[in-house]
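For this depiction, one protein chain was excluded, whereas all remaining protein chains were kept in their positions.
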């Protein structure tokens, strides 16, 4: 029987004893202001236990981790027809590359790179009355005891410098794979990325991809089992941009990272784990988060492979 | 408790009742001659049971599935330093693309695309006395009751038309990432791809990636647990060329395909499954094999996600 | 001694007797409304003669031909330091490709593709009080007896569907190679492309690249001889997108095309020729214009090679 709390603490201390390498994401002014030494982890098990260490109850900008939540809501609403407009293949390129779109006629490789997430945002705008509001409700229904909000400050900060994302969205629009006004899509996209959560909230929220008995506050399953399995598969192959293979190789779990320094990973039968530390490695993933999770699955022998 | 034999038979019959779509690989003259309606599957469980259906005892050309075997031998010999010369990221490109090599200075994205497998072949040539012989011994030691051989006829047939592979190998050599004479490397590579096995032999051979207690005829572990887990992770993200994401998404198992129509897949705790049917889909993977495995993991609820 | 008027008429009649193939540019709604059978040509010689045929006095949207005019004004203002921010190499890609920018860190290959022209527009905005007004003044000073204007209707029509150009401009901005607000740059760019001129006006305007004695209405040389020669060299290698080589090969003159169906070409010692016919070939250049110019330089033996 694994003593998660003790593994958590031992690993946390080991990582803290090493140099805190990497760089805080600097291209979004508001994100650059963060204290780079914050570090927290939370594990939630399928049995209902919860273990935390460090800054696991501090809010941070979950950034691209939110893409999985928007995708879950959209997948549930629209089913497998979403795959007509976005693929499920790893991209082999950086998170904000435009090159592949040119080859692929505006069909993003997968829904977890920026281009793909924008297409998902576009679908949500077309199929809801108020996409921003409904995404927030969806999250609060699967993470009930919390109050998850967008950070207007972060959203505006990203918008003010988001030239690459503006380029991406207009580029996809030029291929006809965005239905709505790019400005509307980008506004939703930047808000989605600005969501703030704690490690505790993140690991609780994503239990719907682990626990087949999970129900939202409305008493409903969030995704049926096949859809949940497919989301996990996409996170496994595409969750870490052009470091997805490396993460699979070292950590061996499906997961998703964000440039705010958060990483969410999960064992499909056992637990969710959320780690957060703002300094990023060269590929844009949390340095300490990656190291923590590699040690964690190694010690708990819980890689899925 | 799953009744594998009955799942195997039901699924097999269902697939056989549908049209046999796709095309036999035609670029290798010898492969093009095959009877396209052959179809077999074998499952070997961690408990030692073996189930088969159709042409599961017929030899076929395993082609790229052999890349995992050469990689296993090399990984065991040289350890993690092999990753200095080949990556672990999905390529996002077709199996024989040269484009990415130009961007990446001759470092192939992963060891399961042609370019990466050639670098592995080059390492084996440098670190063994007779690479062809030692690879064969390695395989026969982990699949003891059989006699696995190269097909000289297939190897020569591939060599006679293998311009793309000759280009790939010389291209990598031009970046300095091949140590030996390209002709030597290609000769070994074409022989490796010409290996002939049955579904039964394949599923038995790959048990070393499933069963931690597996021992070769020499009484040794083939790979330690971490290395085995990492090989599985690479198969998960890179085993099906630019359909790797799709395979993960639909089937949910680590695996590897070959243009001979074989697919090897495995559940890291439960079983190996080998399917073979020569007609390939547009991405170069066995059409019936893909369909079979999707139904199989769905019915047995044994995707790893 | 060449009888230009007779060559003009013979060639015009020959072309008119053949089918008018190709397609009018349809992506800009206002351009798509044009009568596709209009066709005019004007030749202006260094000796001052002027010859015209067909619709040579009808205004049309000169589109990308305007890039050479903005470039001339900027080159005159800023000199060779403009080449720090834009190259002089043919791109080998379509006119609105984003791929190469990613490889080249936001430095467009040359000033005659959309990306490069936007960087030139950005320079003009930074170095003039009112770029739109000054460009117009510049053109009217070198084409004195006319009234050249922007078409507000065309500019707005392009803006309404210009997603690819919005993407391009924001993409370059993300690399730091646009100084001003992308919306400002795009507004100027779309106006520049909306300029309307006749074949007569075009061939008169570009005489500053032919006749070393040419003076604007202010009594000044427009470009010194070396700069004029270099502009001609850039038109030769880059003036027709990925058909630049073909134009050089068939016509043998420096020139520039626009999606409005106009082509301006010139012999650096002899004449300017402007041809206009709205139907475009697959590469986006006027079909009849290309054919006319090939016959014209062949009959007059006036290719520069």
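All chains are identified by letter, namely A, B and C, in their written order; residue positions are counted from 1 within each chain.
Basically, contacts are C-beta pairs under 8 Å (C-beta built on N, C-alpha and C of every residue); 3 or more make two chains touch, one makes a residue touch a chain.
Here the structure is a predicted model, which means the values were calculated and not measured.
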item: Where the missing chain makes contact, among the chains that are shown; value: B, C
item: Absent-chain contact - pick from C:11, C:244 or C:257; value: C:244
item: Given C:40, C:252 or C:278, the one touching the chain that is not displayed; value: C:252
item: Contact partner of the left-out chain, one of C:45, C:64 or C:110; value: C:110
item: Missing-chain contacts mapped onto subunit B; value: 97-99, 102, 163-164, 166-171, 173-174, 182
item: Touch residues of subunit C, complete complex, unshown partner; value: 87-93, 100, 109-110, 226, 228-230, 232-234, 236-238, 242-246, 248-249, 252, 254, 268, 298, 303-305
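Here is the rule we use: only the chains that are shown with their structure count from here on.
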item: Numbering shared by both copies at the subunit B-subunit A contact, with half separating same from different; value: same
item: Separation of subunit A from subunit C, taking each centre as the mean of its C-alpha atoms, in whole Å; value: 47
item: Euclidean distance of C-alpha centroids - subunit A vs subunit B, Å; value: 32
item: Overlap residues in subunit A, where contacts from two or more other chains coincide; value: none
